[in-house]
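The complex is shown incomplete by one protein chain, all other protein chains being positioned as in the whole.
Which chain is which? They are A, B and C, in the order written, and residues in each are numbered from 1.
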Amino acid sequence: MGCHAIVQGRRAPIQGIADRDTAAINQLLSYAKGTPDQWKPIPWVRIHKLPEYVHFPHFRHVNAGVTCQTCHGPIPEMQRVYQYASLNMGWCVNCHVKGYKLADGLLAAGDTAAARAAANVEPKKARYDCAVCHY
Amino acid sequence: MTRGLIAAYKEIDSLIDAIEALKQRKFQRFTVYTPTPRHEIEHALHPPTSKVRLFTLIGGLCGVTFGYWIAIWTSDYWPLVVGGKAIASWIPYTIIGFEVMVLVGALSTVYGMFILSRIPKITQTIGFDSRFTGGHFGIYVETEPERLKEAEAALRETGAVEVTNER
Amino acid sequence: MSQPPKTVVKRREFLKVLGTTGAAATAVGCSMERVEQLIPYVVSPDHTVPGVSTDYATVCRECSAACGVIAEVRDGRAIKLEGNVDHPVNHGALCARGQAALQGLYNPDRYRGPMMRKDNRLQPATWDEVLARVRQGIDEARAANAASGVRFLSHHENGSFGAFVDQWMSAGGFGAHLAFDPEADLAARAANQAEYGSAWPALDFTAARLIVSIGADFLDGWGASVAHQLSFADARAKLGDAPRFVFIGARRSLTGLNADEWLACRPGSELAIANALLGAVGGGGNTTIAQAATASGVPEALLQRVADELRSTKPSLVLGGVSTPDAHLVAQAAARINKAAGNVGVTVKPDEGLAGLGGAAGAPALADLATAMNAGTVRVLFLRGTNPVHDLPKAMQFAEGLAKVPLKVSFSSYPDETSELCDVVLPDNHALESWGDSEPVRGTLGLQQPVMDPVFNTRATADVMLAMARADNAMSSRFPWATYRDFIASRYPSGRAAFAQALAKGLGQGTALARAASAAALPTTAQAIAGDGEFFLVVHPSPALGAGAGANKPWLQELPDPVSKIAWQSWIEIHPSTAARLGVQAGDNLTVTTAAGSLTAPAYVYLGIQPDTVAVALGQGHTAYGRYAQGIGVNAVDALGASFDGAGRLAWTQAKARVAKAGDRTRLVTVEGSARQHGRGIARAITAAQFAAGEMGEEEPHAFIGDASHEFLPGLRSPVANDAQGALGDTTSKSKGMYAQDHWSGMANRRWAMTIDLARCTGCSACVTACYAENNIPTVGARWQGRSLRPFHSADGAGWDNAPGANILKGREMAWMRIERYFEGGEDGSADFETRFLPMLCQHCGNAPCESVCPVFATYHAPDGLNVQVYNRCVGTRYCSNACPYKVRYFNWHGYGEVERRQYAFPEPLNLQLNPDVTVRGKGVMEKCSFCVQRIRDAEHRAKAENRDVQPDEFTTACAQACPSRAITFGDAAHEEWAVAKQVEDRRAYHVFEELNTYTAVVYLKKVNHPAAGGTR
Partner (left out) sequence: MATVAEPVRPTGAARPNVASANIQLPGVESYEQVDRDISGTLQPTAGWFALLGIAVAFFLWGAGTWVYQIYWGLGNAGYNPPVMWGVYIISFVFWVGIGHAGTLISAILYLFRAGFRTTIYRCAEAMTVFAVMTAGLFPIIHIGRPWKFFWLVPYPNWRLIWPNFKSPLVWDVFAISTYLTVSATFLYVGLIPDLAVLRDRATNPVKKRLLAVMSLGWRNSEPEWRHFARMYLFLAALSTPLVLSVHSVVSFDFAMAVTPGWHATIFPPYFVAGAIFSGIGMVFTIIIPIRKYFRLQHIVTINHLDAAAKLALFTSLVVGCAYLIEFWVAWYSANEFEQAYFWNRVFGQWWWAAWIMLSCNMIFPLSLFSQRLRRNPSWLFIISILINIGMWFERFVIIVPSLSHEFEPWQWSGYIPSWVDISILAGSFGWFFMWFLLFIKNLPVIAIAEVKEIVPPRLRTHRATADIDVTGHHVDFSPETPGEHD
């Protein structure tokens, strides 16, 4: 989803949030030494994984206004990224059936003002037919 | 001190006579043992009908209700059409209702039998003699110490092969 | 994929990594626990967004027609080929062989890199080594003043490549270059050239009122099959006004089975018939009907009637395409009939003809080459894309000659019989990995471009040759181009910029300078069919495998032959009466002996063959060519001698043969249960006369008590047919959830449905292979995939049933779509029988019997009318298959998707072809046609992204897309704007087994027959 286009080498602790693990970030930088043809691919460790028999189009969810944090959790606060949501079927279907409340999503994203504004937006439902995800 | 008397009988008609004798002498609290259920004893004691059937009824009703409910509720919980049939289709669900009725009904019947005949009681053997599961009939009479003599007499004259004190 | 991150991940390796996930993607279980590493692009290649397909237009090189294809490329790997809609030859359709090109690209037995013979064994080498070796060989030849002893034998390819090689050879002062194509009907080409001045005129079947084919299998391999089929199907779609089709030949091929009438004639007597017909239309001809009748064994009255028909019916279309030694004369006669009947310019259009078919060398030229090799005058021999050791008769002694050549250089990409005998192998890129051009029709260029980086360490032959030329003082001056792409672009008439633009569509204007064919006068005589024995031996190319090039592609091996429905096997076709006379049962091994050699294969008792004739298909009997081709069947060429027709094509029907029972049996690997309908009205037909008269034709034969209403449109208009309790039909019913028309999801407003027009369908089976390609269907017939026969077997497979097709013998084939072939009539063995092809796939019933029996909702009815199979929910009770009246559900009997199982169907790198949009099913789950639900979802996604509704006919299924007959229409039957919604109201529409009240979503349109006057079928 185009995250981490830019990596900052080191950053001091702010607002009591501890200093990032700069060693790791420097290692990250080491992949992009020299000219592009010398760059190495970053072997990202996969954290969020759906089983192969589930078809999950990100763009449908992003277009529907689902904020990243809704599913991936507060990534910025994570010292080490972990799987935030269970990603099991019940978790998916609950949201599809009950509908996604924009306010909650924005709140998760930390945008309280917008959340308050979106307080009474209709929850956005999605199809819960099996063949929407499984084929 | 003495709680009661255990009498063992070889013959069933002696046992019946003993029961009659105890009844005539107004002994209330006595237990009859028999290796196998005999109608003669029933006729002698004419006890009340067992309450087991209530357990069966209640169990069965709970079962059939649950059977239908689980089938119908789950169908409507996530409605999926199969073979163009109604989503909550009561006709096939009758089978579920029936089977669960039998299951719960049967188990509650057994449960009722356990409750009513006070089993399991593995340790308590007061007023019981191991011969009663073999070839012998038996009576265990509980009474006040002063009437023990009278009871013993009644038991002996009806032909008990043995009368012992239970303490 | 726990594979460590590469220091520098090359794109190709990255693709392999991706590939392994594809294979691991089975429905068996989720693998959340595995720690995986994602290796992204370092610098993303142009137009490549991970997970989003890119389409590249290029050229199909599976046969000489050079159709245009669009390759769907996902994450840098081609996953699907579809016809190029703008292409003048195939107009978007694509045959089974074209679909299977991908399995050539990802073939697990391809050379992974250059090979060189060391201690008498081909061993991997570096490009420098092999190139040095080749240069050394050339230098030696030059030193010995025998530069002319350097020869080049290539597969004849439509386009500039031939000219390029010629130029290269002449520049080097080398000998002549031969371009060979075993399947090319040189006789017809030469005759056409002579008579029409065009090697292959465009054939317009739609303009004809009568089609007469004299042995020309224009639907299965004769010329540009797809182009012919498109036109033929359009002609048939004229229903009442459609042309009548008479087929004359010794064997009813797929084309013959599509004919309304078959004149079964003796092989070799076609010329007499052709001449008689020529006489009948007043074009001369030296044979009378009576003579022809006696020569051919066709009843005179019948022949007379056809002759009269031909005389009276205008315009007509007569095609001559036999494979006897006098083929050129038959073709010539046919052409003359067209001339005399005034068909030229009407049904035969020389000026719009297919180009680029000329210039192929005849077999005699190869015979000369073989002689030269045996004489030791050939010093260096280059071979590209051709396999003469397999394709040519032993009598031509090609293999022996090859042994005498000091340096044999093969550009072959596969370890075939010929390249295995070579000293150096410089593996060529696959067509989908290389540049090129073709001239499908005169004046139009089909541009071939690489759709992905090479899978293996291979190089395009042309580029290798350019490199060699540049390194060679004698040649460098004449080869200024850095790459073959430059060469092509430099020749592009309107310049490089235009070339780059044209690439997008894969088509351009101009000519590829295909060499002008020699319009040499045809010899007026021909050899007779020789040999003793009471039977004629007819050898014909296999519709799927061609002359053998297709044999290493499991899709094509698994594809049942459209005529015999046999797969993974060779068979000998024999007429029922003959079989009875010889006491032969189907499956008894027969030995066919000719002067040249003998063949042993199981007998297939076939109505559509002359009683005095046996037939064998080409294509099998490989001794090399990879795991899928090796050790299967017999090579029919082994029974042929060096006998050619006047135009130099090897005469496949050249000899008489003796036939004897070999004594043992081989079970036929067939998918056919019963070839008769038993009056069950599965594949129905109506005669043109009835149709014109407004009658209904054949009706559902059984109407017993409790028979359902035959009114099936309601079942198509609403996604779910009404149930017995009426709750779904009842608009006030509350418990309908997403099945309610007014549900917020709106899913219930659609009803996906399909119509199949049996009047168009020719049974070519392109749809079947397209389905395999689209839906990751495993092939199960390979020798090592057979089920175990013994409890204990060693790892090397001893103790396993290694007969090819062992799984198919047990009915375990997985084809979601199958073509059923039913015969009508001919029970007495007469030639007067009709064939009906019926594509059978999941009918997506409105009242599906399979759904209600599934205990876990693994199959259920989706609100948009699909009968869904959820693989990951399926526990494999197989109850649904028992309940299904159409028997279109398939079970994963083995772990076809599990790498560690020997039944694994996608050995690396075949797994790179797997469609990422479709789950690879695991062991123990049921699967079936999904109406390409992934395409439906994709269309919905696109529409949503563009914030619109799905447009009518915006997309279609893989089978419908591929169908060269345009017989399949898919869409939303609940909305009038979709084509399918109109189709279902056709008068010919019917449902299979509609009395079962299943309300199927697949509607068949009755076949229309054109019986001869007074005939019934």
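Just so it is clear, a contact is a pair of C-beta atoms (placed from the backbone, for glycine too) under 8 Å apart; a residue touches a chain by one contact, two chains touch by 3 or more.
Quick caveat: nothing in here was measured; it's all calculated off a predicted structure.
Student: Which displayed chains does the hidden chain touch?
Tutor: Over the full assembly, the chain not pictured touches A, B, C.
Student: So one chain is hidden, and I want to know which residue out of B:A8, B:L22, B:A44 or B:V141 touches that hidden chain in the complete assembly.
Tutor: In the full complex, the listed residue that touches the missing chain is B:A44.
Student: Kindly state which of the options C:F205, C:F398, C:F536 or C:F891 is in contact with the chain not pictured.
Tutor: Candidates C:F205, C:F398, C:F536 or C:F891; residue touching the omitted chain: C:F891.
Student: Return the single residue from A:P36, A:P76 or A:G90 that touches the missing chain.
Tutor: A:G90
Student: So that we can see where the missing chain sits, which residues of chain A does it touch?
Tutor: Here the touching residues of chain A are 86, 88-91, 93-94.
Student: Tell me which stretches of chain C touch the chain missing from the display.
Tutor: Touching the missing chain: residues 28, 672-680, 682, 701-702, 704-705, 787-791, 807, 810-812, 818, 820, 822, 840, 849, 852-857, 860, 873-879, 881-883, 885-887, 890-895, 901, 903, 923-926, 993, 996.
Student: Across the whole complex, list the residues on chain B that are touched by the chain not included here.
Tutor: Considering the whole complex, chain B reaches the absent chain at 10-14, 16, 20, 31-47, 49-50, 52-53, 56, 60, 70-71, 74-75, 77-78, 80, 82-83, 85, 89, 92-93, 95-96, 98-100, 102-103, 105-107, 109-110, 112-114, 116-117, 119-125, 128, 130-135, 137, 159.
In this text, only the chains that are shown with their structure count from here on.
Student: Compute the distance, rounded to whole Å, between the mean C-alpha positions of chain A and chain C.
Tutor: Averaging C-alpha atoms per chain gives centres 46 Å apart.
Student: On chain C, where are the residues touching two or more other chains?
Tutor: Only 738, 857, 860, 863 qualify.
Student: Which chain B residues reach two or more other chains?
Tutor: As it turns out, chain B has residues touching two or more other chains at 80.
Student: Mind listing the chain B positions that touch chain C in their complex?
Tutor: 76, 79-89, 91
Student: Can you list the residues on chain A that touch chain C in the complex?
Tutor: Those residues of chain A that touch chain C are 36-37, 39-46, 49-53, 55, 57, 59-60, 63, 87, 125, 127-132, 134-135.
Student: Across the complex, what residues on chain C touch chain A?
Tutor: Where chain C meets chain A, its residues are 5-9, 14, 21, 24-27, 29-32, 34-43, 738, 744-745, 747, 857, 860, 862-864, 866, 868, 870-873, 917-920, 930, 933-934, 937, 941, 944-945.
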